[in-house]
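Handing you this structure, nothing more for now.
Every protein chain of the complex appears in place save one, which is left out.
Chain naming follows the written order as A and B, and within any one chain the residues start at number 1.
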Amino acid sequence: MSIRQAMLAILEQGPMYGYQLRAEFEQRTGETWPLNIGQVYTTLTRLERDGLVEVVGHGGADDGEEAASDRQHVSYRATEAGRSEVSMWFATPVPRSQPPRDELAIKLALAVTLPGVEVAGIIQRQRSATMSSLQDYTRLKRSGRAAAPQEPADLAWSLVLDALVFDAEAEVRWLDHCEARLRRAALDRSDVRRDAPAASTTEGITR
Amino acid sequence: MRGWRPALLIAWRDALRHRGRSALVLVMISLPVLAVSAAAVLIQTAEVSGTEGADRTLGAADARVRTEGGGQVVQGVDPSRGEYAQLEVDPDDPLTAADVRAVLGADARLVPIATGWQRARLGDRVVDFSTTGVDLGDPLAEGLFDLERGHLPGAPGEVVVNDAMLAKGFALGDEMQVGGSTLTIVGVGRDATVRKYPVVLGAPADLPDESVDRREWLVAAGPVSWAQVRELNAAGGIVTSRAVLADPPDVASMAEQMGYDTGRNEMAAIVALVIVMALIEVVLLAGPAFAVAARRHARTLALIAASGGTPAQARRVILGSGVVLGLVAAGLGLVAGVVAAWLLVPAVQRFNGEWFGPFELPWLYLLAIAVFGVLSAILAAVVPAWLASRQDVVAVLAGRRGDRRPRASTPVVGVVMLGVGIAASSYGALTSDSGNGALWIAGSAIVSVLGMVLVVPVVVSGVARVSGRLPLTARYAARDAARHRTRTVPAVAAVAATVAGVVALGIANASDERQNEMTYMPNAPMGTGVVSWGPGVLPGEQAPDPDEVWDRIEAAVRSAAPEVGFQPIRGLEESYDPEGWTSTNVEVPGQDQELCCLRTYGPSVAIADSAAELGIEGDTARRVDAALDDGLVVVLNGSVDGRRDAVLSQQTYREGVDEPAASSRQTVPAELVAWDQRAYGAAPASSIIPTATAAQLDLDVVVGSARLTGDLDAATSTRIKEAVEAVDGASLYVERGYQRPDEAVVILLVLGALGGVLMLGGTLTATFLALSDARPDLATLSAVGAAPRTRRRVAASYALVVGFVGAVLGAAVGFIPGVAISRPLTSGYGGFGPDGPFLDVPWLLIAVIVLALPLLTAAVVGMTARSRLPLVARLD
Partner (left out) sequence: MNAVVHLAAVSRVHGEGATEVHALRSVTFRAHPGELVAVMGPSGSGKSTLLTLAGGLDAPTTGSVWIEGTDLASLDNAGRARMRRTSVGYVFQDFNLIPALTAAENVALPRELDGEKGKVARRLALTALEEVGIADLADRFPDEMSGGQQQRVAIARAIVGERRLILADEPTGALDTDTGEEILRLLRARCDAGAAGVMVTHEARHAAWADRVVFLRDGVVVDETGADEPEALLAGEAGR
C-alpha cells in the first residue's frame, strides 16, 4: 500500500518521529489525503516489524516540549532493506491492472441497467459536482502557494493539484461521453422502433 | 502531355469554381484579342487584293495595259496598286496598239480606256470629278460600272455617273458643259471602285485623257502570262493581268527590283515593339489574378511537394490555369472579334471612299492573334507558378501567409536595365538624324519598362517601410501590398507601364506641339481677319468684275457685323487672262540676299498711302508712313534699312509661250524698311507703292483682299464667314495664332482615356483580388470593432497605394523615351521661328496622371467596394 512506501520515502531523508512524519507528508501533498496520527504509528509499527525501519532513540534535544507521550519521542529511521524498498517503489510504475473501485462507474453501470432510474439526471448532477470541485482545485491552483511555487515542496503540491484537476477533468469528459452515448442509444432505439414495420415488409418481398 | 492531365484538370475545376477571378483574366486577355482580331478582319475585308480587285480594274478583260511613253518599266504583280516604275521615259514614243498585238497575238482585241479629271459648272459652283472614257457597251467593260437607273451611254455625248455625283447636285437627265462639249447624264449606278467621289463614265471621245502621252487598253487575248507582261514592260507597257493576279509568279517586290530600302525591317521592328509592349501590358494586367490563384493553391502545392512532387509538377498546376484560361480567352476573343468585325463592316464602309471587298477572315493572322492571347496568359502565370513551386512548404502547411523576401539581385538587375534604357535612348536621340534613332528609343522604352518591373518590389517594400506614420487603413494597405508582392507587383507594374506610355507620348506630343507653336507662321496680324476672293472660272468664261464683287463682299460684311472695320487692300492686277498676264516685281539691285525670305500674306506689291491701311503698327508704321508721304516705294525686307534705288520690272506672258511677250524695267526711288518677323509675323506685302506713284507708273490697281479689324470673336467671325461665302470664291481667314488641330486634341483625349481605363483596370484588379485575399483580416477588423465602411477605406487605400506607386514610377520611367523621342521629332527646321529640338513636358497631364487619377481611382474603388465586413468563421 502506497502510504507505507510514501512514509518510507520521507524517512529516507533522515530520522523523524511520528508527528514530524505526518507534517512532512501533508506539506508535500497539500492536505489532500489527510493522515491521522494513529494511522501513522500503526504503519510505523508494521514497518518496524518488517525490518524496514528501526527506532533511533528517544527524542531530540529541541523537541522536548512537543512530547505528549513516551512514544512520541521515538524517532524512526529507514533500514537498508527499507531504502531498497523505496528505490524499488520509485522504479516500478503504478499498476493499472487492478483499477481501484470506482463508485461512480459502478453507480452508473447499475443505473443504466435498472428500470426507473433517470440516468441523465445522475450524470448531470455528478458533472455539476465534479465541475465544482474542479473549480475548487483550480482556485487553489491559482491562489496560494501553488500559484507561484518557490520551494520544491510547493511545486510538489501544485503537481498534486494538477493530478486532481486532470482526474476531475477526465471524469467530466467521461460523463460527457456517457451522456452522448446514452443519447445515441436512445435515438437508435426509437429509430429501430419506427423502422421495424418497414423492414419486415421489405424482407417479405425479397422472400 | 504526361503529367499535365491532373494539372489541367485542377486548373479547369478551379477556373469554374472561382468565376470572378476567371472572368477577370478572360476579360484582360480576350479584350485585346477581340480588338486586334476585329481590326485584322476589317483590314482584310477593306483591302481589295489580287483577284478580288481584278474585276474592278479589268472588267471582263484578260489584262489592262497602260503606257506613259516608251522605255523600260519595272512592275510588280499588281500595278493597279502602284507597284510600278518607269525607268526611262520617252514620251514621244509610247507603246502602240500594234506593239501590244505583237506580244499578245495579232487577234488580241484592244478596247481603249481613258481616265482623267474634269470640272463642270453647276450654278455658280464648279464641281470636280474623275472620268473614265470607255465603251461601257463593250463586253470587256462589263463589271466596271453597275447601272442602277437609266441606260448606258449609246449616242455621243451621253454619260453615266455614280451616286456621289448626284450628291453634288446633278440629276439624271441633266446636261453639263465639259471641256467645250455638252454631256447628258443618261444613267446612274455604282462604280466598281470609287464610292465617295464623283465619277463620270462615257465614251472615250467624250471623256478623253487630258494627258497626251498616256494610253490604256482593256485587252482580250486569252490569259496573259508573266513572260508576256515582262515583254510588254520592256516596251513601256504597264500590265495588270488577270492570269498573273490569280497565280502570282515568285517575283521580288518592286522595291527590291528597284534596289530601294524597303523600310520593311524598320516596319517589322516597330510591329514587334508594339506586340511586345502589348504583351507586357496584358501579362502585367492578368498577372495578379494568377498570383492569387497560386496563393489559393499554396496548400495544394505544398501537399504535392510534401508527398514527393517535383517543383515542375507543382508549377504545372498554376501554368495549367494559364493554359486553360488563355485558350478559352483567345477562343472567346477571336469569335467575338470576328462577330464584331462583321457588325462593323457597314459602319466602317461609310468612312471609306472605296468599296470594300467581300467579308474575309485572315486565318493566319487570326491564328497568330490567338497564339498571342494564349501566350500572354501563360506568361502571366509563369512567375506566380515559379514562385509557388519554390515556396516554403513547412511555412505553408503551418498556415503562415506572405511572400518571401525579394532577392537583392532583382532590383540591381532592374536598375542596370533602367540604366541601359537611359543609355540606349540617349544614343537613339543623339543619332536620330542618321539611322534608326526611333528604333533605339522604342527598344529602350521596353528595356526601361522591364527594368522598372524588377524595381517595383523594392519600391513597394520601401513604401511599406515608411508607412508607419500613415493612418491605419493606408498603413495596412501598404504593408499588405508589400507582403503579397506577387499580387501587387504586376498590378503596380501594369499601372506604371501604362503611365510610362502615356507620359512618353505626352512629352512627345507636347514637344511636337511646342515646335508647331514656335515655328508657326501667322498669315495676318493677330486677331485680324482677311477676306480673299478667287473666282472659279472655266475656260472660255468671262471672269466677274472685281469691283462689283468686292462691293458685294463689303456689303455682306457690313450687314453681318457693322462694328467690324473693312479695309480693302489694293494690289496689282495679276489675274489670268487669255490675252496674257503680267507679273510685276520690285527688285533692289545688289540686295537679293537680304530681300529674300520675308513671308507675306497679302499681294506681293501692295498699293497704299498709309501704314494703317495695311495694318502695319509700331515703329515700322512710322517709317513706312514717312516714306509713303515722300512718294517713295517701300520695300519690306528681313534686315536692311535705308534709301536705295529699286527697279520695278514687269513681264507679260502669253499662254504656251515661255518667253515674255513684253517686258519693262523702270527705276524708282525706294525706302528699305526692315521687318521684324518674330515680332510682327508675316508682312502684309513685300513692297508698297503709294497710289500717286502707281498712277505715274501706269499700273493697273485692283482690290486683292480685304482686312477686317475690330472685335472678331468666334460668333462674329462665323456670321461674317457665312455672309462672305455666299459670294462664290470668297473666303474668310481670321488669324488666331497657333491653333492645335482638332484631331491632335482627339488623339490626346483618346490616349488619356485609354491610359485611364488601363490604369483603372490594373488598380481594380489588384484591389479586388487583395480584398478577397484579405478576407480573414477584414473579419478580424470587424471583430475588433471596425465600422463597415472600413472595408471601403481599406479598398480605397489599396487602390491608392497601387495607383500612386505605379503612377510615380511610370511617370519617372516615361520621361526616358519621352524626352529622347522629342529630339528626333522636333529637330527639323521649322522654316520660321527658332530651330529645334524642342522639349515641353506636359506637367498638367503628368500631375493629373500621378495625383488625380490615383485619387479618382481610389474614390471609384471606395465607392464601389461593398461595405459589409465578413464574419469570423470558425468550425465549431
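Assume a contact is a pair of C-beta atoms (placed from the backbone, for glycine too) under 8 Å apart; a residue touches a chain by one contact, two chains touch by 3 or more.
Given the structure is predicted, the values throughout are model-derived calculations rather than measurements.
Counting contacts over the entire complex, the absent chain touches A, B. Of the options A:R46, A:R139 or A:R181, the residue whose C-beta touches the omitted chain is A:R139.
Touch with the chain that is not drawn comes from one residue among B:R296, B:R483 or B:R719, which is B:R483. Counting the whole complex, the residues of subunit A in touch with the unshown chain are 124, 127-128, 130-132, 134-135, 137-139, 142-144, 165-166, 168-169, 172-173, 176, 180. Touching the omitted chain from subunit B are residues 400-402, 469, 471-472, 475-476, 479-480, 482-483, 776-777, 779-790, 871-872, 874, 876.
By definition in this document, only the chains that are shown with their structure count from here on.
Chain centres here are Cα means. That of subunit A falls 96 Å from that of subunit B.
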